[in-house]
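All protein chains of the complex are present and in place, except for one that has been dropped.
Order of writing sets the chain letters: A and B. Residues in each chain are counted from 1.
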Amino acid sequence: MSTLHTVNKSSYDRNTLETCVSLTTKGSEVILIEDGVYSAVKAGNKASVIANAMGDVNFYVLGPDIKARGLSEDQLIDGIKVVGYSDFVELSVKNDTVSSWL
Amino acid sequence: MKFSIQVNEGPYTHQASVSALNFIKAALAAGHEVFRVFFYHDGVNNGTSYTTPPQDDINIANTWSALAKEHDIDLVVCVAAAQRRGIVDEGEAERNKKSGTNIADGFRISGLGQLIEAGIESDRLVVFGD
Partner (left out) sequence: MSEIKKFCYLNRTAPYGTVYAWESLEVVLIGAAFDQDCSLVFVDDGVYQLLKGQDTTDLGIKNFSPTYSALGDYDIKKIYVEKESLEARGLTVDDLQHLVWEDEDDDWAERDSIILVTKNELAKVIDEQDVVLSF
């Protein structure tokens, strides 16, 4: 069974992403949405949460949320994929279950 | 695929309802079916007919109503959560002696069983919240 995990809070605000990542299995996918996108900024000191897990887990970040917050793609961790809502839907179809970390 | 969505937060205070709306629009555009949207916790406040946001901002309740009408989506507000927060339809107004109703078009009030049924009947259930 494959799981798409969603995280909607910044790592600088809550421990949601850390908990989510600690509970993923190899091959899982994580999409950062809403305030969760801030965790994808490579200059931040929480970027390692994602960078360290990228070998086992695929990370995505929702483009409209990046844009809304005045972030640009070149500020993001290398290897993180920026996607739109239609890709978000495809990811939820491709994986067996969606698990939202609230 | 058949999707159901759970919305846990009210309009404006959290982004949850907007994220849910955008996800649903994308799912419909891709040819998927949206079986039910279940509003829980403060999410029931998405179903108020008394909202008057500024003209230059999204009218979230109206957006839900219009989407439901166009695509025949079942918008269900949880009765227990609605009773706590004061979202009332005619049945609830009569049962609980309330002076009026405030449920928006296209929404209906029903039990938590509708959420479980949505999980059983749908291929995917996606939750948006805090």
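Of note:
Operating definition for what follows: a contact is a pair of C-beta atoms (placed from the backbone, for glycine too) under 8 Å apart; a residue touches a chain by one contact, two chains touch by 3 or more.
As the structure is a computational prediction, the values presented were derived from the model and not from experiment.
The omitted chain makes contact with chain A at the following residues, 1-3, 15-16, 19, 22-25, 28, 96-102. The omitted chain makes contact with chain B at the following residues, 6, 8, 40-41, 80-81, 111-113, 115-117, 119-121, 125, 127, 129.
Keep this in mind: only the chains that are shown with their structure count from here on.
Measuring from the averaged C-alpha position of chain A to that of chain B gives a distance of 26 Å. Per the touch definition, chain A reaches chain B in the complex via residues 6, 8, 33-35, 64, 84-86, 88-90, 92-93, 97-98, 100, 102. Residues of chain B that touch chain A in their complex: 1, 3, 8, 15-16, 19, 22-23, 25-27, 29-30, 32, 124-130.
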